[in-house]
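Every protein chain except one is present and positioned as in the full complex.
Then we have chain A:
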Amino acid sequence: MTTVQEPSQVKLTEFEDNDQKPVGFGRMLRKEDARLLRGRGRFVDDVQLPGMLHLAILRSPFAHANIVSIDTSAAEASPGVKAVVTGETLKGLGLAWMPTLSNDVQAVLATDKVRFQGQEVAFVVAEDRYQARDALELIDVEYDVLDPVIDVRRALEPDAPIIRTDLEGKNDNHVFDWETGDEEETNRVFAEADVIVKEDIVYPRVHPAPMETCGSVADFDPVEGKLRLWSTTQAPHAHRTLYAIVAGIPEHKIQVIAPDIGGGFGNKVPIYPGYVHSIVGSIVTGKPVKWMEDRSENLISTGFARDYIMRAEIAATREGKILAIRTNVLADHGAFNGTAAPVKYPAGFFGVFTGSYDLQAAHCKMTAVYTNKAPGGVAYACSFRITEAVYLVERIVDVLAYELQMDPAELRLKNFIQKDQFPYTTKTGWVYDSGDYEPTMRLAMEMAGYDELRKEQAEKRARGELMGIGISFFTEAVGAGPRKDMDILGLGMADGCELRVHPTGKAVVRLSVKTQGQGHETTFAQIIAEELGIPPADIDVVHGDTDNTPFGLGTYGSRSTPVSGAAAALVARKVRDKAKLIASAMLEVSVADIDWVKGSFSVKGDPGKSVTIQDIAMRAHGAGDLPDGMEGGLEAQICYNPSNLTYPHGAYICVVDVDPGTAEVKVRRFIAVDDCGTRINPMIIEGQVHGGLTDGVGMALMEMISFDEDGNCLGASLMDYLIPTALEVPDWETGYTVTPSPHHPIGAKGVGESATVGSPPAIVNAVVDALKPYGIRHADMPLTPSRVWDAMRGQATPPI
């Protein structure tokens, strides 16, 4: 069932002046803000330990080069230097290579050769960060420069230089081939279709660039044999297991602490060499060691996103019934396959490229290659490659609308999966749990004033002004995932949760996931409050510390609410069941005669006879008898294995103006209607959406990590890699519909990445729509003034 709500847009000049304290769901101010507003957050770089040393990394200036020799003697003699470590040192310890999240290997420090600009070649540990950097200058590396492979197409040519000479028997740059859907059936449908439209679409390489870069503080205690590692990680438990495997330290002797994290967006999922360096540095020097990368290191060496070259084809009837979609993708995985995706999904969840439409057939073929660029691929709020999938389908549907001369909104409405078709199995095998697309689309159109906008556009066009209206409608697949299908390096994607109610009725809930700004300390307290009736202020949320939380795979892919949120609700219900038994004993009636309303248990038909959860907590821990066979205490623990992903959806409409004289694009309005099922804290949801929309403006109009032909990264600073400021984005207009997930205990779906996934096609569609008078039906991101200018003059080129 879908409920359509009034638009929740709050004008900038108005605000909700409320400090409500809901016991459960609803707008609630964040618990974490108290410290963050006072400068009392504790980020990794804020960690200061007695005797702590600082680590700096020497990186390769070349994209592809053999290492001939490294001379560290001058660096070792430099003031304050405690250790200089090279790949050769690590080789001796068996630590020169480590596994990536995709079962490939990555160099911790290069030994044989360097494979991308910025690759780690050596590190220095010194007394302060300035001294460590000084010493880097004194390391003398002799390189023998090789031809780099920058273009994915070049990588596949038979005479291309081989990048992964470290892999035995490897004589090409091929990573994997992957396929989904039914090729034969798709070709048959295409052969019979009235209309086929084809377009080459590039999703350029971009970077999540969280405001806090990556770093760690390692403190190895040789007496206890214990490693404590503060690090910028979105997945502390998964990291702990990997460190145990890489470094050979027993898992129970490793404590990974993710303190406050200054944004992640997928950038902080992989294990980077720098984290391992800090561990080695601490073992070697016997002191705590801090590594904090600078911005250019972050941009050139850590997990990039996208880099897909896609050929999209869509088949339809002349009346606009979409029949099938097929696509061929070339994926650039960089020098090591470091994609953070479930093992059986090498292309992530790209298989949802069939979008929100009821198709007869679909097929995708993909080839992934190595190039001399930084590794990564799954990051930047992509929901495991759904950004690419949604961009592909929402762009090609617009190209079809252009060719059919149909309104893009009408074309979408005509092809939606219908409400009564859910659960809906797509032609690529994804089971969409619930959805009701038309009301969401209609609400967005109503909020936008769609018909008036089209009228305004027609008038402007007549005057030679360029105004565009772009639509995108997305379905996401988030909350990885059922353990029978989904694991990362053999670790099932389940999440644990532990809840303890103290004698006085206050509680502590321990999570395996980790906020990077999403507000877990608030929303998880609200989930427990909803289920147990304890006010959120009385619930402490503990997370980001492997010694003090149950195992689970962490926060990325919008999975915290779908997986861990479900775990929290169920653990609270477990406690509630026990509380009910205790209540029945306290009230001296049978369990069947107990009613529960939030926070209190009463005798059916006699609400005056009741006990609160706080009374019960005291009884559970206190004196007096408990029901037969019951243990004392009031706590529970579970490990939640989701039965399916959750499938949020949304309708986005973007209005742009393009200056015909300068080709500058201005996003005038952006209307976002999201449906993420049950809404735990609308204020936080809105914030998540706003952030994602801003990412969308970045990717569509500004952001790109590009390379010159020698493999030099051209997006290595925030002067070159442009991120939207307050001036490039409009005031966001948001609305929502509610279609609960049928299999999630509270009906919630993930939302953290919806807007990053859904907004780029809306913006690009709007710009292309504005350029319609020029006869343009496609232009690739980023739509910078120069690229738009080229498009207007019929000289559009793909960015790669």
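Methods note: a residue touches a chain if its C-beta (ideal position, glycine included) is under 8 Å from a C-beta of that chain, and two chains touch if they have at least 3 such contacts; residues count from 1.
One rule holds in what follows: contacts and distances are computed from a predicted model.
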item	value
Choices "ABC-type polar-amino-acid transporter", "SoxAX cytochrome complex subunit A", "Carbon-monoxide dehydrogenase small subunit" or "3-ketoacyl-ACP reductase" - which one is the UniProt name of the chain not shown	"Carbon-monoxide dehydrogenase small subunit"
Option from A:151, A:260, A:313 or A:657 whose C-beta touches the chain left out	A:260
Full-complex contact with the absent chain, from A:120, A:199 or A:212	A:212
Residue among A:694, A:739 or A:754 touching the omitted chain	A:694
Residues from chain A at the interface with the omitted partner, ascending	10, 12-13, 15-17, 19, 29-30, 32-34, 36-43, 45-46, 48, 128-130, 209-213, 260-263, 265, 294-296, 516-519, 683-684, 686-687, 689-694, 717-719, 723, 725-727, 729, 731-732
